[in-house]
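All protein chains but one are shown in place.
And then chain A:
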Amino acid sequence: MSEPALLEVRDLRVSFKTAAGELEAVCGVDLDLAAGEVLGVVGESGSGKSVALKAIMGLLPPRARVTGSIRFRGRELLGASEREMRRLRGGRIALIFQDPLTAFNPMLTIGEQIAEMLMLHDRSLSRAQLRARTVELLELVSIPEPSSRIDQYPHEFSGGMRQRAMIAMAVANRPELLIADEPTTALDVTVQAQILDVLRDLQRELDIGLALVTHDLGVVAGMAHRVSVMYSGRIVEHAAVDDLFAAPRHPYTRALLASIPRLEGARGRLASIDGSPPSLAGRPPGCAFAPRCPMSAAVCRSERPALRPVGGSRSACHFAEQLGARTEEAQALR
């Protein structure tokens, strides 16, 4: 019990100053991640997943106001000096983006960019050492002929190879915490599975704590230990992955599970729930999901449900106890 938790986020709030006033994109989010654990973060587009995770790394633009607490191994990161954050970024905390094409600098070779990652955290490495380490890293993610590909530019790589290189770069300095923001969304369906395998193998091998943002519940089922479901800037359900699929405790989660198409090999996208989430400026006073919720009642529109323990999970729904039947769709997916 001596070692502090890898990541402990409490009441994280992020708001942006805009022409329309100050808009809250993340409204009080708690996240916990233990070493070597995989946390799935799911939710529709605009629910605040990327903003919350960027806040952890201190990567939001200056006009974003961030409050709450973000503890990494017991150290408070909110308000930490830029110097300290720079040491952590790319060192003990690393990031993988959705689209590896735009995430690599088009003017520098893949090798230069991976070597830069190494060099930024260990200035003593010689040119030759950097190159050797970079080749090793490309080998680690199974890029063929790494010693020649190292000198190629991002546009000369295929999408899958680029994302492998991105993963290699992210793990270059053996991070303890890895944030992967939809690492496969931009890729062909056929290579998605390969990339996830690479990511999972490395996560296990290096015992990395992984926060995995995804739209794909199949990915969550196959990789995550625990899942946080976000809706309109809040976490509406948090559960162990088996519990989530077996007994979803929130109507939104249920809708997500029900929306998974049961076609052979197709992966579930979350966009297929009727209606759309409220805009940041137009959140209803009670439960943000009320306008779309089949179970909504008067209380839902006046009182916001708090996230509270229900069974082994936590749910933010007034009627959480009445939910819990295992859906057929979820069964089919598992």
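The definition used in the following text is that a contact is a pair of C-beta atoms (placed from the backbone, for glycine too) under 8 Å apart; a residue touches a chain by one contact, two chains touch by 3 or more; residues count from 1.
As a convention for this text, contacts and distances are computed from a predicted model.
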item	value
Identity of the absent chain, which is to be given by its UniProt protein name, from "Xanthine dehydrogenase family protein subunit M", "1,2-phenylacetyl-CoA epoxidase subunit A", "Fe-S cluster assembly ATPase SufC" or "ABC transporter permease"	"ABC transporter permease"
Option touching the unshown chain, where A:Leu120, A:Ala258 or A:Met295 are the choices	A:Leu120
Touch criterion as defined above, residue of A:Asp11, A:Glu76, A:Glu136 or A:Glu156 at the omitted chain	A:Glu156
Hidden-chain contact residue, picked from the options A:Lys49, A:Arg89 or A:Arg226	A:Arg89
Candidates A:Val26, A:Leu39, A:Met57 or A:Ile150 - the one touching the absent chain	A:Met57
Touch residues of chain A, complete complex, unshown partner	54, 57, 59, 86-91, 94-95, 97, 99, 102-108, 116-117, 120-121, 153, 155-156, 169
